[in-house]
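Quick one: structure below, then a few questions.
Only one protein chain is missing; all other protein chains are in place.
Each chain gets a letter, A, B and C, in the order it is written, and its residues are counted from 1.
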Amino acid sequence: MSVAVRAAVALAVTTGRLRLPHIDYLSILPVMVMVGGGVVILVWSSLLRRPLDVAWVSSLTVLTATAALVLSLFQWDSVLTSGAHTHIDGAVVMDGASVLIGVLVSSAVLLTAMVGDSFLKREGVEGPELHVLLLVSGAGAMIMGSANDLIVIFLGLEILSIALYVLAAFDARRAKSGEAGLKYFVLGGFSSAIFVYGIALVYGATGTTNLPEIAAYLARNVLLHDGLLLAGLGLLLVGFGFKVALVPFHLWTPDVYEGSPTPVTGFMAAVAKAGGFIAFLRVFASSFHLLAPDWRPPIWVLACVTLLLGAVVALWQQDVKRMLAYSSINHAGFVLLGLQAATSRGVSAALYYLFVYSVMVIGTFAVVTVVGGRGDRRHGLEAYRGLAARQPLLAGALTVLLLAQAGVPFTTGFVAKLEVIRAAASAGSTDLAVVAMGSAAIAAFFYLRVVLLCYQPARPVEGTSAPEAPQALGGPTLALADLGAEPSSSLPGSVALAAPVPEGLGAGQAGTLAAVAVAEAEAPTVAAGGAEDETDPLPAGAVTTIVLSVLFTVLFGIWVEPVASFAAHATLLVRP
Amino acid sequence: MGALLGVTRVDFAVFWVCAVIVVAGGVGVVLSRQPVYAALSLVLTMFGIAVLFVAQDANFLAAVQVIVYAGAIVVLFLFVIMFLGVDRREDLRVEPLRSQRVLAPVLVAMALAVVLLLGATAHWAVGAPEVVGPARGQPGGDVAALGRAVFTDYLWPFEITAGLLIIAVVGAVVLARRPPRPEPDDTPEQPEELTQPAGILPPSPESREESEPSEEEVVS
Amino acid sequence: MSVPGSWYLALSAVLFAMGALGVLVRRNVLIMFMCVELMLNAANLAFVTFARMLDDIGGEVLVFFVLVVAAAEVVVGLGIVVAIYRRRRSVVADDLRAMRG
Partner (left out) sequence: MSQPVFPFLTTLVFLPVGGAVAAMAAPRLVQPAHRRPVAILVGALAMTATLAVALAMAVEFRVGDSGYQFVSAHEWIPALGISWQLGVDGISLFLVLMAAVLFPLALLGARESERAPSYVAWLLLLEAACLGSFVALDLVLFFLFFEITLVPAYFVIAGWGTGRRAAAATKFFLYTFLGSAFLLVGIVAVAVIHDQQTGRFTFDLLALEHTRLGLSTQVLLFLAFTAAFAVKAPIFPFHTWSPDAYGSSPTGGAVALAAVMAKLGTYGVIRFDLTLFPRAVVDAAPVLLSLGVAGILYGAIVAAVQRDLKRILAYSSLAHIGFIVLGLFALSTEAVTGGVLQMVNHGLVTAALFLLVGWVWERRGTVDAGRLRGLQRSAPVLAGFFTLAMMASIGLPGLNSFVGEFLVLSGTFLTHRWWAVVATFGVVLAAVYLLWAFQRAFHHRPTPETSQTKDLRWGEIAVMVPLAGLIVFLGVYPKPVLDRITPSVEALVHQVDQATGRHQPAVANGGVAAVTAAGRRTPAAASTAGVPVVTAAALGPARAGGPLDLALPPFPEQRRLP
C-alpha cells in the first residue's frame, strides 16, 4: 500500500502537476495494521515448507488485533483532543463512531481468533487462511466504519463480505458449510448490486458520493424533483437491509448462520452487523438527515417486522445456531430503533448496542463452538441438556450470555436495550418502543429454554443413548481414525496455548483477565475429563474468549459509565 | 417515427442499435436454459455497454470493460462451466418456488415502472455542477483524467482495492484446496450420498472426469 | 444535440430490472451470478451517463472500482461453486436440500 503511495509521490514530484492529498496516517493505521498483519502471516506461512502451526498463527493474529485495538485507542485520544476530522481528501473520517467501530472490530477479531484457534485444532485443519481472512475482513469493517464516501463504504463492504463468503464456506468437510457460503454469496452479490445502483442514483441526484458533500448539497438546495434521490435512497436501504438482515431481506440469515463454521458465525453476527450498521447510520442519520421525514416511516415498518418476526420465529427453532440467527435478527431490530430515532442520542444508543452485542454474541458462539464438538455438528437443543452437570463453567457462561441477550438487568444487554428504547421514546416513537419491549419479552422465552435445558439433569441412560446413537454407530471407525491420525492433539494443545494468549493481550487488566481465564479453564478440564469420556477437554482459546466476554458483559453491565460514555461521545458524526 | 426516435443521426442510431443488443443479451442471460448460452449472451451485453461507453466519451472505460468483463470474467464463467460440465438443461417449467416466480416479475415490473416514470416526469433531476469534482475533458484525454482522479480524489478507495484483491486470492486458494480428509460423517443427513461412493472420497481429477458422463446419464 | 442522458438511464434501469428478475427467478447458480453481473453493468452504465451529464470524472472512476469488485466477487463465487461441486454433482440451487430457507 505504502509503496504505491510512495510511487505516486515520486510521480508527483517529477511531474509537479499532481496535487496529492495529505495523509494523516493515524486515521488509517488500524486498517493498515490489520491488512499488514494478514499479509505477513500469509507470506510467512508460504515461505515455510510445512504448514505454519496454528498456535503461531493465532498468536500473531491476536497480537495484530491488539495492536489495532491500541491504535484505535490512540485515535480516540486524538478525537477527544482535536475533534472529529476527515482525511485523504475527505475519504476517511476519524470521529467517535469510527473509533468505536475500530475498537469493536479489533476486539471481535481478537476474541474470534482465539475461538478459531480452538476450532482449527479440534478439527485438525492447518494453515493460516482462517485467521488471515478474519484480519482482512475485519479491516473491511473498519474501512466501513471510517468511510466518508459512498464508494469507500461500498469497497469496505465488499472486502468484509467477500472474506465472509469464503469464511462461511471454509469448512470443506461439511456440505452445509459450502451451501452457506454459496447462499450468502448469491444474496450478498445481489444486495451489493442493488447497493451500487443506489449509489449511482444518489450520485446522479447530488453530483457527489462524498457524505458531507451530499449533506451540504441537500442543505443548500431544495429539490423540486427528488424522485431520483429517493429511489437511490430506497435502493441503499434495501442493500443495507440485506447486509444487516432486516426482515424482508433476512432470508439468508438462518441458513448461513447454521451452515457456517461456528466461530465464523459469531464473527459474522458481530462484525458484519456492526460494519453494516455503522455505514447505515452514517449514510442515513448523517448524510440524509434532512430527509429523515422521508426515511423514518419505512424504517419504522422495517423495525417493527424485524423485531417481531425475529423473536417469534426463533421460538420454534430446534437448532441453536438457527435460533441465534433469528435472535440476531431481533437484535438488528433493536439497533434499528436507535437509527429510527434519527437523533444523536439514538445513534449513540445504536452504537452502544452494537458494541456490547458483538461481545456477547461472540462469547455465545464460542460456547456453541465448544458444545458443537468435533465436526461442529452437535447444535441441536438436545446437545445442551445437562450441560451444567458436564461442564459447569460452560453452562454458567452460556447462562450469563443468553440472559444478557435477553436483556436482564445488570448485564450490558439490559443497558443496551434500555438506551435504544429511551432514545426511541424521546424521539417520539413510543409505539415502536412498545413493540420492542414486547418483542424482548417474547425473546426471553427462547433464551430461557436453552438455559433451562442446560440445568436439567441428563436423560437416563436409555434416553441419552437415543439421540447420540447415529454418532456412536456411524462414527466409531472415523473417530478411531482421527485418534490415529493425530494422537491426542487437543489436550497438549490447550496447555501450549495458555502461554501465548496472555502475552498477546498485553495491557494490564486484560492480562489478569486472561490469567483468570486460563486458571478457570484448567480446573474444569480436570474435573470434566474424568467424569465423561466423550466430552472433550475445554479448549483454552475458546474458554479465554468466553470468560472475557462474560466478564465484559457483567462488569460493564454493573459499572455502566465507561462504555456508555464512550458510546455517548461516539456520535460525533461529521455534519455539514 | 424515425425522426421521433432520432435515428436520423448517427449517435442516435448507435444508441438504438446498442440498446437492442444490450437488451437482447440481457434477455438471453435471463431466459437461456444452458449456462453456455447465457454466458455468450452476457458477452453480447458487455459489448453493447462498451460501445455505449464510447458513445459517451468514456473510451478508456470501454476498453477496460471489454478486457475485464469479456476477457476475464466471462471467460472465467465459461471455464467453470466447461470444467464442471454443467451444460445440462434447466427446465424452466419445473418450479419449486412458484410463489416467488410469480411474485418476482410483478415486483420487478413495478419497480421498473416507478423508475421509468420518475425518469419521464422528473427529468432525472441531477445534482448541480457546483458539487462536482474535476471536470472531464482535461488535457491528456480521459486516461490522464482518470489517473489523476485515482491518485488524488480517490486515492483511499483506490488503495483499499488492494485489500479486495488479497481477499480474492486468499479466497480462491482456500476454496480450491482439497478437503484435508474425507468428509467424516455428513452421511446420515444426506442419504443420497450413500449411493455415490465417489462423492465421499474425492478421487484424482482424472478419474473424476471419467466418472462424470456416466453420472450425467444417471441424472438425466 | 446528442442522445439525452435519460435514454441511457432508462436503458440502464431496464437492464437492472432484468438482472434482478433473473436472480429471483433462475435456480442455476451460475446464471444467477451472471444476472448479478448484469445488474452491476447497469450500474456502470448509469455511472458513466451521470458522469457525462454532470461533467465529472468521478463517475467514471466509480465504474473502475465496480469493475474491481465484480472481478473479485466472481473469483470467489466461482471458487465456491467449484468447491461445492466437488462434493456434489449439482449446481442447481434447489438441489441443495440440506437446508431449507
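In this text, a residue touches a chain if its C-beta (ideal position, glycine included) is under 8 Å from a C-beta of that chain, and two chains touch if they have at least 3 such contacts.
In this text the structure is predicted, and so the values were computed from the model without any measurement.
Although it is left out of the displayed model, the omitted chain contacts the following shown chains in the full complex: A. Listed residues A:L52, A:A245, A:A440 or A:A570: the one in touch with the omitted chain is A:A440.
Note on the undisplayed chain: of the listed residues A:W56, A:W300 or A:F410, the one touching it is A:F410.
Residue-level contact of chain A with the missing chain is found at 406-410, 415, 417-418, 421-422, 425-426, 433-434, 437-438, 440-441, 444-445, 448, 452, 455-457, 558-561, 564-565.
Here, only the chains that are shown with their structure count from here on.
Taking each chain's centre as the average of its CA atoms, chain B and chain C sit 4 Å apart. Within chain A, contacts with two or more other chains are made by residues 151, 155, 158, 162, 165-166, 169, 172, 175-176, 203-204, 207-208.
Residues of chain B found to touch two or more other chains are 115, 123-124, 126-127, 129, 132-133, 148, 153-154, 157, 161, 164, 167-168, 171, 174-175, 179, 183, 186, 189-190. Across the complex, chain A is touched by residues 9, 16, 19-20, 23, 29, 32-33, 36, 39-40, 42-43, 46-47, 49-50, 53-54, 56, 58-59, 62, 65-66, 69, 72-73, 76-77, 79-81, 83-84, 87-88, 93, 96, 98-101 of chain C. Listed in rising order, the residues of chain A touching chain C in the complex are 151, 154-155, 158, 162, 165-166, 169, 172, 175-176, 178-183, 185-186, 189-190, 192-194, 196-197, 199-201, 203-204, 207-209, 251-252, 254-255, 258-259. Chain B meets chain C in the complex at residues 6, 11-12, 15, 19, 22-23, 26-27, 29-30, 32, 35, 38-39, 42, 45-46, 49, 52-53, 55-58, 60-61, 64-65, 68-69, 72-73, 76-77, 80-81, 83-84, 86, 90, 96-97, 100-101, 104-105, 107-109, 111-112, 115-116, 119-120, 123-124, 126-127, 129, 132-138, 142, 145-146, 148-150, 153-154, 157-158, 161, 164-165, 167-168, 171-172, 174-176, 179, 183, 186, 189-190, 196, 199, 202, 212, 215, 219.
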